[in-house]
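Only one structure is covered here, and it is reproduced in the block below.
All protein chains but one are shown at their positions in the complex.
Right after this comes chain A.
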């Protein structure tokens, strides 16, 4: 690890005043220390924001929705009874993510911002990585890319977004509360927190330097009780998704889809909202035929590169299974 200065922020104004382009906020450390040990990230200053947990670490649910403090730990959200009851997709995503130890450490805001697991990004011995060295090329496009993305990729980067929680949250229309270094606040839909790779894959989010996620908001909708997260992976536990789907369904008594929400994970460059699938389902009776049609629509724009050619089909099957399971839920 390269040398850095460590500063502990006792409150939000102090954290903001210590932030900057050369600094990184330190919460759970599970992504940051990992990438610092690999010399992929090398901040000059770590701003320890764990003391801010008293301000930004609680979880509250009421009739207007769910508010998750950015510094709440993944395990705290996974154990929250209101989340298990009213937002099962969020709980499903959390308990299938990482390991018990990592969930005890990782903050929710940090988890949203976890970096890709692309091997070429994580290994500095490869020069060509447009994410690490802008303009150097992408070794993954012709390389070992079995886990990498097929949706939202560009000719400059096919890195995948590896997380689970953000996929459930993007399906449920979540937004993030931010504090800006000048002390003001703003709210951003989660769907636009992460940027398309395009020709600037090194710019991953729409956060300005020093901006801090203080909370995640999920609107209240009774039909979110009919929501789930299905994850397919090489290992049955403690592994990243090869494909995952977050579903929420508002079904009429006769089984017609009034509203559907579809998020996809392990398949895309960012937490992916499959609006084409949602549009295909609306007004249809949910069955194998309509689910398959929605899955086809979701992957119509998929782009594969050799090893990851299996992913659109795995993604479609995962989505069909998740839709049928959601329709069968007792709520």
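In the analysis below, a residue touches a chain if its C-beta (ideal position, glycine included) is under 8 Å from a C-beta of that chain, and two chains touch if they have at least 3 such contacts; residues count from 1.
Here is the rule we use: contacts and distances are computed from a predicted model.
S.K.: Of the candidate names "Anti-sigma factor antagonist", "Hydrogenase expression/formation protein HypE", "Aldehyde oxidoreductase iron-sulfur-binding subunit PaoA" or "General L-amino acid transport system permease protein", which one corresponds to the UniProt protein name of the undepicted chain?
M.R.: Of "Anti-sigma factor antagonist", "Hydrogenase expression/formation protein HypE", "Aldehyde oxidoreductase iron-sulfur-binding subunit PaoA" or "General L-amino acid transport system permease protein", the absent chain's UniProt record names it "Aldehyde oxidoreductase iron-sulfur-binding subunit PaoA".
S.K.: Which candidate, A:33, A:119 or A:296, sits in contact with the chain we can't see?
M.R.: Looking across A:33, A:119 or A:296, the contact with the absent chain belongs to A:33.
S.K.: Please output the residues of chain A touching the missing chain, sorted low to high.
M.R.: Touch with the absent chain occurs at residues 1, 3-6, 8, 26, 28-30, 33-34, 37-38, 46, 48, 50, 75, 98-102, 104-105, 235, 237-238.
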